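Right after this comes chain A.
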Amino acid sequence: MEVTIFIHAADDAFRILEKAKARAVGLLDTATNLTSETRWMREKKIQAILKGAQETKSGFQNFVATFVMLMVFWALLSGKFDTFHLSLGVICSLIVAYLSHDLLFANVRVGDGRLIAQRFLRYIPWLMREIVTANFHVAYLALSPKMPIDPQIITFRTKLESDISWVTLANSITLTPGTITIDIEDREFMIHALDRKVADDLDTGEMEDRVAHIFMEADHIYIQDVLDVSRIFAELKRGM
Partner candidate 1 sequence: MIVSSDDIIIKTIARIFVPFIQLYALYVIMHGHYSPGGGFQGGVILGASMALLLITHGYDEVKRRLPEGVVMLLGSVGVLIYAGIGLTCLLLGGNYLDYSQLSVILHVDPAHARSLGILGVELGVGFTVMAVMYSIFFDISTGGILPEDQKQEEKLESEG
Partner candidate 2 sequence: MKTLGLIVSIIVGAFLMYGTIDMPDWGDPNSPASIHVSPRYIKKTEVETATPNMVTSVLADYRGYDTLGETTVIFTAGMACILLLRRRKEAGKARR
Partner candidate 3 sequence: MNIPFDIIFQIFVVMCAIAAITVRDLLSAVMVLGAYSFFMCLMWAQLGAVDVAFTEASVSAGIGTILLIAAVLKTTRRSKD
């Protein structure tokens, strides 16, 4: 009696697994199809972007970019727009830009600068939502009388390549629920997490993908331009 029930159950389980696998394979197939399609479609543009990404900006371009940025900052600080103060601002910005033209934009890879800015602006609302969640999490932990925490240190390797994306990722990790970045040593992130669940959430790598999406890191560039990745990941998780 028990044996038949067991066999039936095992059979059911196998069938469900089979179905899930078929669905996952189908999804992956469509994903690859889409990817190759877009690759074919936008090959030229992406190649141009990648080629630009390899070379860092020249010194003069850096100088001009720094100067413009500092001049905007000066106008915002000063609030006086007569000739005397504006010329003072130009002189000061020139001095500072000369002193530190290789600091502000050092090894920023030239992709499409405007695209990066756009994507960064689109990243900010998501980050704000995460920060608010993080704060409510901390508030809950701090105010609950038993304080259900189980801190642990986890490490993971990242696929990101440039330093500015590492910094964005690390600061985002510090600001999001229950985790702070302790150390980065050649692509190995060391993270202090407040409990097991938070650590697992981090392992899905959603934030990493988003950051890679902003800075157009090579591995992620094709798939993410056309697809909302998080949905695919969620689907895959449910299917398996």
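Everything that follows uses one rule, which is that a contact is a pair of C-beta atoms (placed from the backbone, for glycine too) under 8 Å apart; a residue touches a chain by one contact, two chains touch by 3 or more; residues count from 1.
Here is how the candidates were picked: all candidates are chains of the complex that A comes from, given by their letters.
This is a predicted model, so every value here is computed, not measured.
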Of the listed candidates 1, 2 or 3, the one touching chain A in this complex: 1
Residue ranges of chain A touching candidate 1 (in the complex, touch as defined): 66, 70, 73-74, 77-78, 80, 85, 88, 92-93, 95-97, 99-100, 103-104, 106, 163-164, 166-167, 170-171, 181, 183-184
